[in-house]
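Removed: one protein chain of the complex. Kept in place: all other protein chains.
Should a chain be cited, it is by its letter among A and B, assigned in written order, with residues numbered from 1 in that chain.
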Amino acid sequence: MQMSVQVNNLVKRFGSFPAVDDISFSVAKGEIFGFIGPNGAGKSTTIRMLCGILDQTSGVGTVEGFSIKTEPEKIKSVIGYMSQKFSLYDDLTVEENINFYGGIHGLSRDETKTRRSWILEMAGLRGKESNMTGALSGGWRQRLSLGCAIIHGPKVVFLDEPTAGVDPISRREFWLLIRGLAKAGTTIFVTTHYMDEVEFCDRIAMIYRGKIVAMGTSAELKTANKVDNLEMLFVNLIRGME
Amino acid sequence: MIINGRVLAIARKEALHVVRDVRSLIIALILPLVFLFIFAYAITLDIDHIRLAVVDHDKTPASRELIAAITASGYFDLTALPDNEKELGFGMDKGDIKTGLIIPPGFARHVSRGENNSVQILVDGTESNSANIALNYANAAVASYAGNIVLNALNKNGMALRKDTGFIEAGQMAVYNPSMRSRNFIIPGIIAVIMSIILAILTSLTVVKEREQGTLEQLLVTPATPRDILVGKMLPYWTIGMLDMLMIVVAGVFIFNVPLKGDLLLLFFASGIFAFCGLGIGLLVSSVSDNQQIAIQLSMLLSVLPGFILSGFLFPIKSMPAIIRAVTVILPAKYFLQILRGIFLRGSGWSALILETMVLFIMGVLLIFIASKRFKRNIG
Partner (left out) sequence: MRRILELVRKELIQTFRDKRMVGLIFVAPVIQLIMLGYAVTTDVKHIALGVWDNDRSFESREFVRKAVISGYFDDAGVVVNDAGMEHAFKSGRCDLVLYFPPDYSRNIKRGEKAKLEIIADGSDSNLTNIAFSYMAQIANIENARLMKENVSKMKAARGGNIMIPQVSPEPRVMYNPEMKSANYMIPGEIGLILTLITILLTSMSITKEKESGTIEQIIVSPLRSYEVILGKTIPFALIGMMIVLLIITGGLLVFNIAIKGNIFTLLFSSFLFLLNTLGVGLFISTISKTQQQAMLSSVIFILPSIMISGFAFPVSNMPIEVQWISYLLPLRYFFTIIRGIFLKGAGFAILWPEMLALFILGVTVFILAALRFRKKLS
């Protein structure tokens, strides 16, 4: 199977504090890979290293075959990234935000136009093109943010807690969008701390204090550890570490 | 290629921010006019109407003649005739009186007897420039009065060699600003001060703000390089800086009749380069600041103070101590001021100002280079 993301012995230390402590994993093309863990476990740090905006302390990693150490610029053209802050410009309209992200990804006018109408459709924002982004509610902001992150049709999408602070219905709709993307061949790397979202992932890794404490499909983890609830498994694993 | 599609996308987005925030835009465009009016109307380095009070203990025709000689110089307004020194001192303490003249009792008698006679001139020294000028005017007025009475005495004795005072007459002529209006000197300088301040404070917020909002991180995972981001951010503010410059030039020339003798093309060219220096300082501040409050304090410190005080805008650099003069060497505003005054007042062209223009250019390139280096480092 072709690997989209591959990480071996990745370490990131801030001073002497190991934020990411020797982790290894790989994500296949078109797979939804969930990164589960409490706040401060090292999820965002891992994503930022994979996106090429944070240098690793040691270890190797590749995204779509490009090294995160030596080819971060090449990585940037094949990935999409959406942060938990839904980074949009509040004083720009919906349409202006989309145009902007199309522009910085180097899309032509026509390409932007096609993608724009796709995003508006996908996010359910038709008719709201000229609304100020700052006035949108959480679910819309989230879907617009996703749309802007994948405007250039990236091969891998990194989602950093994409459902934080969004209502349950919007969360569900969002996950359906994600599954659609994966089906079309996009690799999804997603972090979350909602255990119920694990069911949407093909495979998950549980991370705690910078280390991966369990990895596999939801069913594999349940049978291997003889639990019927992943939340229980996670709590037990953490207790074991204390 | 410095300008590519990504740069344009960022510039367009930045321009939208600027246009959306109507109040900030209006302030950025009104500030130059406010400055222009303040410096053209309110602040004048030409000093006249100095408020004078005279304590005349003599009250004779001779003492009145001395008072008349001083007021006739045209620099003093006789505002009070206090009875005694104490009253005069109170007026000066309050700041109502800037110059005092004390004529001693028996002044006329001493004059007629040919005895040595001195009159006291008191000057409020708090503000040394005005004090200095007032002192010079008063001294000159008394000296010319003294010369006249000597001459009169000599004439009475039929001894004068000459009919009027003074052997040496010093004619005065100013070559480039014959009317000697301080406006002509100050208004071109406002361009440099305003551009420094506006560009530095506007751009100092742009990067910090995106960092606070989290959109900076979003930009950095796109193929846009730090250089694209910085250049894209600069373009709209560069335009504002040039608009500010243009408004001051137009208002200065057409409303305040400031002569513009030199090459317009050179003026625009040099302003364009200077604008990049101002932007470079603002972006550097923005890249090193953690939040908007720090960015503002830092950019005010780096733009207002050097703009007003160290650039030579109001205070001559040559009178500063050597160490401060050494500091001014690294200030772009200093060179831009020399260019502006050269173009406006002396009609200097490319050949005379090429050195200053080159210095500005190098500083601009250097500042932007450092800003983008710092910007990159601060992300990691």
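The rule we apply is simple: a contact is a pair of C-beta atoms (placed from the backbone, for glycine too) under 8 Å apart; a residue touches a chain by one contact, two chains touch by 3 or more.
What you see is a predicted model; the values in this text were computed from it and never measured.
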Output for the hidden chain's shown neighbours is B
Tell me which residue among B:3, B:19, B:72 or B:150 touches the hidden chain in the full complex.
-> B:150
Answer key for B:119, B:192 or B:339 versus the chain not shown reads B:119
In the complete complex, which positions of chain B touch the hidden chain?
-> 21, 23-24, 27-28, 30-31, 34-35, 38-39, 41-47, 49, 51, 66, 90, 92-95, 98, 110-133, 135-140, 142-147, 149-150, 153-154, 157, 159, 161-162, 164-178, 180-182, 184-185, 197, 201, 205, 209, 212, 289-294, 296-298, 300-301, 304-305, 308-310, 314-316, 318-321, 323-324, 338, 341-342, 345-346, 348, 352
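We take it that only the chains that are shown with their structure count from here on.
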Residue positions on chain A within touch of chain B in the complex are 48, 51-55, 73, 76-77, 79, 81, 83, 85, 87-92, 96, 99-106, 148-149, 158
Under the touch definition given earlier, write down the residues of chain B that touch chain A in their complex.
-> 5-6, 8-10, 12-13, 16-17, 20-21, 213-215, 217-225, 228, 379-380
